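Shown next, in structure tokens, is the structure this report addresses.
As you look at this complex, bear in mind that one protein chain is not there, while each of the others sits in place.
Chain nomenclature is as follows: A and B, assigned in order of appearance, with residue numbering initiated at 1 for each chain independently.
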Amino acid sequence: MIKELANFKVNGRLYEVIIEPHMLLIDVLRDKLGLTGVKYACGTGDCGACTVLVDGKPILSCLTLAVTAKNKNILTIEGLAQGNTLHPIQQAFIDHGAVQCGFCTPGMILTAKALLDENPTPTREDVKAALDGNLCRCTGYVKIVDAVLAAAERIRKGGKG
Amino acid sequence: MYRVLRPFEFFEPTSLDEAIRLLNIYGDRAKVMAGGVDLVLKMRLRQLMPQYVVSLQKLPGLDYIDAGKGAGLRFGALVTLRSIELSPMVQKEWILLYEAIHQISSVQVKTMGTAVGNLCVATPASDIAPALLALAARVKITGADSDRVIPVEHLFVAAGKTILEPHEIITEIVVPSLPTGTGSAFMKLAKTAADIAKVNAAVTVTVADERCKEARMALGSVAPTPIRVTEAEEILQGNKLSGKTIARAAEAAAESVTPITDVRSTAIYRKEMVKVLVKDALEKAVARAKA
Partner (left out) sequence: MAQELTSVGKRLPRPDAAPKVTGAAEYGSDIKLPGMLAGRILRSPYPHAKITKIDASQAKKLPGVEAIITFEDVPKSPFTRSAMAEALPPHVYEGEVLDQYILSDKARYVGDWVAAVAAIDVSTAEQALDLIEVQYEQLPPVFDPVEAMKPGAPVIHEGKERNIAANISHAFNCGDVEKAFQESDYIAEFTGQNSKQKHCHLEPDVALAYWDTDGRLTVWSPCQNPHLAKKAFARRIFGIGEGDIRWITPTVGGGFGARLSLCVEPVCAMLAKVTGKPVKVEVTREEDFAGWNSRTEQRQSIKMGANKDGTITAIRDRIISDAGAYFSHSGTTTAVNMQMTLGLFRCPNISGEATIVYTNTPTTSGFRGYGNPEGAFVLQQVVDMLAEKIGKDPVEFRLKNIKTVGESSFFIPVPLEHCRLEQCIRLGAERIGWKEKWGGWGKKKEGRKRRGIGMSIMNHSSGAGGFLLEHSNAAIKLHEDGSATLIVSPCEMGQGILGVLSQIAADTMGLRYEDIHVMTGDTDVTLFDIGSHASRSTYVIGNAVMDAGSKIKRQVLELAAEKLKISADKLDIEEGRVYVQAAPQEGVSVAEISHDAIYNYELTGAHISATGSFQSGTHCPNFQAGFAEVEVDTETGVIKVIKYVIAHDIGRAINPQNVEGQLEGGAVQGLGYALSEDFIVDKRTGETLSDSFATYKIPSILDIPEIEVILVEEPVPSGPFGAKGVGEPGITNVAPSIANALYDAIGVRIHSLPMTPEKVLEGLKAKSLKSSSFRTTR
């Protein structure tokens, strides 16, 4: 069992963590860095609740060995708001009733951010295709799609995205 | 059921030689990791318990997509499904591969997972494998002894098993260019839009002078491995692609398989759906070939 002192860059901040190869990124984020916004819901890669952005791309932290995420830029839900100013996607989720129990929400919002960073003018179908790896049991998805489209428009009009 | 993984030793070799050397030393006690999506899950569930994991992620020169007009498509072992999906060349020239990948629901899984990794997992229900089979793709294997290039269809031995020796890695997938007049189609049935196939089918047909010059057909989820259906291909080859011929080919494809009943579907349904999906796929491929 080889322990190593590893560097993680999360939400723009540098962390030094002692890790072992078998540790999952989600557990390092939640247990070692106290970033409990990322959620463990299935552990099989089917629900997307554990999604975080690594170098801007959405990945499943429950199936990622922490050791492979060293020195990469990781964004968790805690890093999205700028101080007290919510990201337009976060605000849109609140405004459009896209949040119910909230357990899928951090993963859903980050996946949506990855979509809008890549495609700022998605259609309804684009949004659905981008979020198909994120399950929600509460909302029926209708208002989630509304919120992402509203956020896209808000960002286009100059909201900070 | 387990929440955490068992400890193992982790290597991140920076050269292919080093990677193969390690795999040669540790043999069955080691597992290769590219994206890790399948491996990490199986480790958590204790279906795989490697003492050593050899990551390919730091190997240089394996993350490329080369697609030249007429020169075929080559991509390396570290190319993610997402990269292939987003490649304009793939979308244009190898639409079958694009469609097979595009319908995989999770952007996250496509971002993490590699095409090579998908093949190595050798699940009978792979969506990529039938597409690559129908595209006559080949894989380049590098091992301790030598390199070899084999057709994708020779890769699979049994459910979850490839012909790879412990010290061998697939380093590249090569997909030939499709001749003019070729159309293709990918079909799949599943319980929901984000699901593993009950049955999937991939076909390519090359049409010249109203006749089928060449056809390749592959099925997934109806056998322990993805399979090519040569009986159906032979019915098509050289003939006019009429509704009747297509129906006969579809019938032959269904006759050739003995699928199982499992948590996703029944043997009877799968067998019948082979006929329907092959017919639908051929009709679409032919329409595209003529366009």
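Details
One rule holds for everything that comes next: a residue touches a chain if its C-beta (ideal position, glycine included) is under 8 Å from a C-beta of that chain, and two chains touch if they have at least 3 such contacts.
As the structure is a prediction and not an experimental result, all values here were calculated from the model.
Across B:Leu81, B:Leu97, B:Ile196 or B:Met217, the residue that sits in touch with the chain not pictured is B:Ile196. Touch with the chain that is not drawn comes from one residue among A:Ile2, A:Ile18 or A:Cys101, which is A:Cys101. One chain is missing from the display, and on subunit B it is touched by residues 1-4, 45, 105, 189, 191-196, 263-266, 268-269, 272-273, 276. Contact between subunit A and the absent chain runs through residues 30, 35-44, 46-47, 49, 76-78, 80-81, 86, 90-91, 93-97, 99-106, 109, 128-129, 131-132, 134-145.
Assume only the chains that are shown with their structure count from here on.
Those residues of subunit A lying in contact with subunit B across their complex are 1-2, 20-24, 27, 43-46, 48, 51, 57-60, 63-65, 67-68, 111, 114-115, 130, 132-133, 135.
Those residues of subunit B that touch subunit A in the complex are listed here as 3-10, 12, 33, 36-37, 40-41, 43-44, 53, 55, 57, 82, 105-109, 111-112, 193-194.
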